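Only a single protein chain was left out; the remaining protein chains are all shown in position.
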Amino acid sequence: MLRLGIIGATGYVGAEIVRLIAPRDDIEISVVVSNSFAGRPFSEIYPSLRGIFDKTCESLDPETISDKADFFITALPHGVSATIIPRLIENGRKVIDHSGDFRFRDVKVYEEWYKVTHTAPELISRAVYGLPELYRDKIRDAGLVADPGCYPTCSILGIAPALAAGIVSSRNIVISAVSGVSGAGRKSELSYSFCETDENFKAYGVANHRHTPEIEQELSLICGEKVIVSFTPHLAPMKRGMLATICLDLSDASMTAEEARSVYLDYYKNEPFVRILPPGELPQTKAVVGSNYVDISVNVDKRTGKLIVNSALDNLGKGSASQAVQALNIMAGFDETKGLLTPGPYL
Amino acid sequence: MLRLGIIGATGYVGAEIVRLIAPRDDIEISVVVSNSFAGRPFSEIYPSLRGIFDKTCESLDPETISDKADFFITALPHGVSATIIPRLIENGRKVIDHSGDFRFRDVKVYEEWYKVTHTAPELISRAVYGLPELYRDKIRDAGLVADPGCYPTCSILGIAPALAAGIVSSRNIVISAVSGVSGAGRKSELSYSFCETDENFKAYGVANHRHTPEIEQELSLICGEKVIVSFTPHLAPMKRGMLATICLDLSDASMTAEEARSVYLDYYKNEPFVRILPPGELPQTKAVVGSNYVDISVNVDKRTGKLIVNSALDNLGKGSASQAVQALNIMAGFDETKGLLTPGPYL
Amino acid sequence: MLRLGIIGATGYVGAEIVRLIAPRDDIEISVVVSNSFAGRPFSEIYPSLRGIFDKTCESLDPETISDKADFFITALPHGVSATIIPRLIENGRKVIDHSGDFRFRDVKVYEEWYKVTHTAPELISRAVYGLPELYRDKIRDAGLVADPGCYPTCSILGIAPALAAGIVSSRNIVISAVSGVSGAGRKSELSYSFCETDENFKAYGVANHRHTPEIEQELSLICGEKVIVSFTPHLAPMKRGMLATICLDLSDASMTAEEARSVYLDYYKNEPFVRILPPGELPQTKAVVGSNYVDISVNVDKRTGKLIVNSALDNLGKGSASQAVQALNIMAGFDETKGLLTPGPYL
Partner (left out) sequence: MLRLGIIGATGYVGAEIVRLIAPRDDIEISVVVSNSFAGRPFSEIYPSLRGIFDKTCESLDPETISDKADFFITALPHGVSATIIPRLIENGRKVIDHSGDFRFRDVKVYEEWYKVTHTAPELISRAVYGLPELYRDKIRDAGLVADPGCYPTCSILGIAPALAAGIVSSRNIVISAVSGVSGAGRKSELSYSFCETDENFKAYGVANHRHTPEIEQELSLICGEKVIVSFTPHLAPMKRGMLATICLDLSDASMTAEEARSVYLDYYKNEPFVRILPPGELPQTKAVVGSNYVDISVNVDKRTGKLIVNSALDNLGKGSASQAVQALNIMAGFDETKGLLTPGPYL
């Protein structure tokens, strides 16, 4: 039985990983780490888990912790991850990190957007970007996987097929995306209080959100040119779910939606978690929330010559927790879909 | 492999049963029946199931249908169930019915509250009330199980221990309960539209809700006296979840909360899905939604001499769909908890 | 023009008072006090008021402040009010206080439930409980009015007519009430964050909520006997609104709903803000949110001999802010309904 440790376990991403792994009989969550709740049972913080997962939270001491598991998933703030993970790696543990610390190939890009100095740059070259649809083989052999951001997963999966096939320009990519509130984490800030958030919609991080360079890095690698995107995130009054509306300039303005859609179907033909919707259907977050699926629609706006792609996923699912579990399945040699084919609750 | 048919499958209860059963390898959903959507794939109505459960819906023809499964779960309107189930029973099928048709021992009570004439009264004596905590052994051998209502499940489980132990009076029982909107079913009525329902709270069915006599029947059987309850249901602006606040007159006003709580702990000591909360904790719907659990707190109001019980469950879980699956597990000889120990999503 | 000062202005009650008063031409909000936001324009905290009410918040220095207005509404935490108000009163200002500090006639009851020592007990006898339906004439001449709590307003108005007319017993009163989240104030606690609150329903303060003795005080005064109530508050996933479901034992079990309803109609026949609903209608929070109205329905449960009263109001309206404005209108000699006949937004 694989022993899994979760560090930063009491945040929403950590708790979702617990929810996904707790019922499995091939993985044991052998240690859950949370400085804020050390000494308290996990189910006291998440009462939905009472009687299901009552393990006591431990403090974050890398030395003590690293013996307690074979694999670790770290859900820590950026900057903190880079101080903890080196010790785990040295001790021979495999790590999936959910922060931004190991997502960037160019440390300067990271340092510019995150406004910190990277404390473990030597690990960057060993890290694999944990998007199985692009890097499945590398994930299999990786010792350190950087779990992608939610907006990047949603955006990259929506753009990759068109860019790879050259049916759209690599310039003038406009992404407008929306997240549920859990994307901000388990926070007690006033601006995320119910009264301030409910029934409210807003944009944020206009022209400066940190997921922008992450999207650009991967798109640039796909098409071999430096890609700059216009990315605007928004906050919608819902707990979970993410949807991106992507406007791309068609290379050939006479391309039909069916032709474009077949490019996507082909690109993802072996992917278990990407669903290209039939013509006339559009993605909606409730069809993917609670699951590892991403739903994508492909439409052509003949009047403007644009390809309009909509992609939806769960920011706590394919956008973070379940994608980490997918990577874990790959790294550990399990069936990649193990424990992940369960549908979300719809309601 | 057990073959299960779901009749009335495209309602919310039916869809939740599909969600729970689809990932299992010991049960095959061999037929899904929906007159409204006959000929259309199930995943077209519930896109969360796309690629997971795409079976085509069939029309409701009992003769054709009954050969296609060994067990049936019927999620039909009351009155309709009673016209369909006799044929299934005759053909040797086992049935779990989610309507009110077979929940009452006294057909007159049913007819008075439901304002219809029962068309299959001969089956009533063979039906077992499907609350495993009260009738586990009878369910095991039953050919027809009446899946309890959501309010009755929530109320009866909250009152049974106190009444059975005689620590409260059987008179002056006051139940105030709240349901999420899915309790009304998958409906296109204006009063359940988003704009009319969101951010709104109201009572309904004051002094005349049909779940009242169902609660009274079971409580009367527990204490051996005719019990009359005051029951007021309410609608809260949320999709799923139910919470009951129950005021009971303590027989001995000096009883402490700890003493009362120990009565509950003892009563449910072998129950896998009933969680008696520790002192100081109160149930909340988000801890049970998406699961088969019911959370119960027991408090004493010394000033009024009342026992205050709060019980929470998921109206689409322990209040209907997953409770039906629990009964199915029992009837089919599976482990009763099979597929039901998965925690709900919390968020 | 009357000069009004609002102390504790940036909480939700204060902001609602600003919203109600800002458009009026007979009252000038001459000073807004908020220690947390001193020096910042009010509309920076509440951007809905940008261009409408941009006055800068001031610090809470009673001496400086008291010259700046004729009337003050204080929306401060309990305990704090009692330390500030004496100076305002000494300086000849009239005060409407929204804390619990001056609602109780018996200081011991206050101190027992609020767990503090009252620092200005000498003012208690001069304070008038600010429920116009009960104390209109006393409010008119008062120098210090205690704005009632939201649950007490909702409960007392729902019970007063029946108790005053003697058609129900003063014993065995059971109140189950539900509030929107704004009732907790403008708070950055995790338990009121969107993700923890949305789609969740729970009870809280079981058998120990501080509004209990306030309800009991006023009901006791109405019927001339010591009244003890069972009161259970709940939190619903909505911003505003409150609904109480009240179970009362009918003195004469043969009384009809129509007879009971006529008692209520008669009791409130001259009240501009109490609406007794027609038979068959039940109150809902969306009909009162954003307004000073309270909607009440009266039903009889013949089976249990109980009178079931439902009353709904806006916890930020008749439950606090607009009720304070109603008292201000009375104290200042304005038409009592001035600025308060505007309907809420319904949606």
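In this document, chain identifiers A, B and C correspond to the written order of the chains, with residue numbering beginning at 1 in each.
The criterion applied here is as follows: a residue touches a chain if its C-beta (ideal position, glycine included) is under 8 Å from a C-beta of that chain, and two chains touch if they have at least 3 such contacts.
Keep in mind that what you see is a predicted model, and the values were worked out from it rather than measured.
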Touched by the hidden chain, restricted to displayed chains: A, B, C
Given C:95, C:139 or C:316, the one touching the chain that is not displayed: C:316
Given B:12, B:42, B:102 or B:231, the one touching the chain that is not displayed: B:12
Sole residue of C:101, C:147, C:295 or C:336 that reaches the chain not shown, by the stated touch rule: C:295
Interface residues of chain C (partner: the chain not displayed): 12, 15-16, 19, 22-23, 46-53, 182, 198-199, 239-240, 275, 277, 281, 284, 286-288, 290-291, 293, 295, 316, 341-347
Residues in chain A touching the chain absent from view: 172, 174, 176, 178, 180, 195-196, 198-204, 206-207, 228-230, 232, 234, 236-241, 243, 245, 247, 282-286, 289, 297, 299-304, 306, 308, 310, 312, 347
Contact footprint on chain B, counting only the chain that is left out: 12, 181-182, 186-190, 192-199, 237-239
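Methods note: only the chains that are shown with their structure count from here on.
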Interface composition of copies chain B and chain C: same or different, split at half: same
Centre distance in Å when chain A and chain C are each reduced to the mean of their C-alpha atoms: 46
Averaged-CA centre spacing for the pair chain B and chain A, given as whole angstrom: 36
Euclidean distance of C-alpha centroids - chain B vs chain C, Å: 38
Interface hub residues of chain B, defined as touching at least two other chains: 198-199, 239-240, 284, 286, 347
